[in-house]
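For this view, one protein chain was removed and the others were kept in their places.
Going in written order, the chains are labelled A, B and C, and every chain counts its residues from 1.
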């Protein structure tokens, strides 16, 4: 049996699944309890799990992440919400310099099993300070796992895997996907971190995408096939750390071409990392330049007419791939 | 005429040069005034410019960067010191989300001409929280210029260019270079942002390096030449944003090979960005895989014996390049 | 709170100016709300309906060259400094004739020529930045005073603490105005704050006086702000003012605000600054016709601004790629 649910509902379901399973899972963040979350992703959790396990916090991102870290170090499995991923910047020290490094600095004495979930990315006309795609911020920090699902089923399964993981996981929900419905099988879902998925097989080029860029890459692949006879394989990376390089390298060595589709702005995006891995380890298999499709290196504009020009569009993916294939 | 001075002395000289020239240049940070800086890079500035222009602050990184931003928006040209680049994390919101985006969000009404200078990088056995190389943190944010000199003369000239620039500049001083002496010509020095330098010409491979990795790359190039007859061209990037892609692409199209040497940990480092540019725009000129030499993706250990195994060493550069050239 | 009596030391023109502000801000916010519900304002918007007395009272106490820093709830503060309604409304609609050419939107209203140095959407971040502007005024000897507005929720974030301390130590010419509307987004401030008055009860931590003012009374706000601005201008350093108020609507967008107890909403609606102030002016002997005329003029201005905004062109597509750098462009390479 399967059911159509929104990505938003999947969040609630994922948190509830893990909180039911394990009493040491607690959840904290701003407006997550009584109000059910500003994106309405956490409705009903306070009612089911009570105010001890589901806690509203002050607007104190460092206090939130610190509380999660200290609790994780001492036997709990906290889930912390940072309302918008942009706000990572206000607690970046706690995420990047404390949580990520604690295990290493203490030679394994301290373990920090927690999940920081957040609404990531653009497309909602929220302007430069509420629209950033920051997956590369997290990826560049040793000690953080980084996950970004593109479907409701992946969201639940990868979230479960994140909560059960012994390491800190930055879990990025793409906010433009919240209203999107997709199929979810019945019962408990538990997926595996570090596994990419070939979501469309193809022969001529490998397109690697993440989160909201996956449906766009798929649509672009469809158009490339229909309009130009180009067969694109599309890979949903799903997890940037750990990174499933095997799936990517296997694909590229077959298709001989690579394009990455990133929502983050251009410089030092995760696409660059994947390109550099392919350019080093798959070089002799390549039959053409390595292509990156990214948001240009600009802060995002608020106006809808402008924002639509910045994030990678289906059209831009089609054109870039077609151009790469000459 | 020229003079041998340390990189440390170059910092003092650079700040003094600009403060003498322009009364709107002010300088703030922790322990920078009366104490002359914890790295002794700012000795004598309080005495020369007085407590109005050279100010000690509380341990309040957000207040420091905020003060610099607000002053820069309203006619001053502040230089803010963040003692260790690791502490960027405590004021990342101000740097990445406020300063970097202000001009864009206001359609150019607000301009933020300031310099944030900091001691970056490892090698001093300070452990995971005082040794990070964070040049990629800054590079990935649209709206920030990013500069990291490798010599005393470059430091002074690029610092002057940064202070005179109308945009915010993140100026990274590599702390292991502070005691290193190099030659500095007499008189005012003003360099140009966005210009890389070929610091050693060569034919077989292009090695792109930054800051403390430049002397290591040069030494490696010397060894490669002497021991294996490999002629490596070494480029000092100097400025990550703006990036002098022309100098790099021209070189690679001639040498047909590329290796980057980064101090930052592996994932999403600036080397990946350069590799991806070369892999896209220079692909048909390439005769071999694109090589990245980085600090492995680990937080840094404190012990000297361990730290030396992490940062790219001359030996590792030599081996990686030799291997890339097969 | 400082006063419930009618202050007597405010002249008639000032009162009329205050009234004109309150009315104009109310009409503007009502229109902004309608345009949002009609889908013409995209993204989000945060209104100051019910809170206008603060923007009005403070702005009237400011000198034209003084500087304002707003939050994402910044329509009122931006307008109160004299920024034309057309440019603000057009910005909400993402048009080229908006004050930020459509790139800022509702949350980032800025009009440097009117002393509005920006609207910041990260809680607390603009307090340290406002300090910088105040420091600059101090360094330049310009005599300018900076006013920084923020919500009750912002008092619990670190940047608040760092900024207040630095402002006090450096004796900066700045006035911090906390608009305490009792709620963060949906959570009551009292549930997450260790003290009753989130700003005033913290003033002592920075060597400052605790000041609470009735934020629904334009006169009270005006007097308190005037005193604070005077002190700042005289080199006596910062002031922290907590203005108690209430938003009539929800936090943002289509939020109906139904997490708030009905009696609470009713009690505050009964203290709506607009009819209360009109009542006061009538009592003070000002003609109803004069007030009606002001209302009409403000309503016309909002209507005209709406038309101008709707008629405004979409931004030039190229503008998505301009103004990252001072050279006007966005190029990061050669």
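One rule holds for everything that comes next: a contact is a pair of C-beta atoms (placed from the backbone, for glycine too) under 8 Å apart; a residue touches a chain by one contact, two chains touch by 3 or more.
As the structure is a prediction and not an experimental result, all values here were calculated from the model.
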Please provide the labels of all shown chains that the missing chain touches.
-> A, B, C
Which listed residue, B:30, B:173, B:204 or B:244, touches the chain dropped from view?
-> B:30
Which is it among B:18, B:61 or B:135 that touches the chain not included here?
-> B:61
Pick out which of A:69, A:115, A:205 or A:298 touches the chain that's been left out of the picture.
-> A:69
Consider the whole complex, including the chain that is not shown, and state which of C:192, C:220, C:243 or C:281 touches that chain.
-> C:192
Contacting the left-out chain in the complete assembly, out of C:87, C:158 or C:215 | C:158
Where subunit A meets the left-out chain, the residues are 26, 52, 55, 57-58, 60-76, 78, 93-94, 97-98, 102-111, 113, 142-143, 165-167, 194, 241-246, 277
In the full complex, which bits of subunit B touch the chain not displayed? Write them out.
-> 30-31, 34-35, 38, 56-62, 86-87, 89-90, 124-130, 266-267, 296-299, 301-307, 309-310
Note that subunit C touches the chain not displayed via residues 156-162, 164-165, 168-169, 191-195, 201-202, 204-208
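Keep in mind that, in the parts below, only the chains that are shown with their structure count from here on.
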Taking each chain's centre as the mean of its CA atoms, subunit A sits from subunit B at a distance in Å of 30
Multi-partner residues of subunit C (each touching 2 or more other chains) = 100, 103-104, 108, 120, 122, 125, 158-159, 319, 324, 330, 332
Residue numbers of subunit A (touch at least two other chains) | 86-87, 89-90, 127-129, 267, 297-299, 301-302
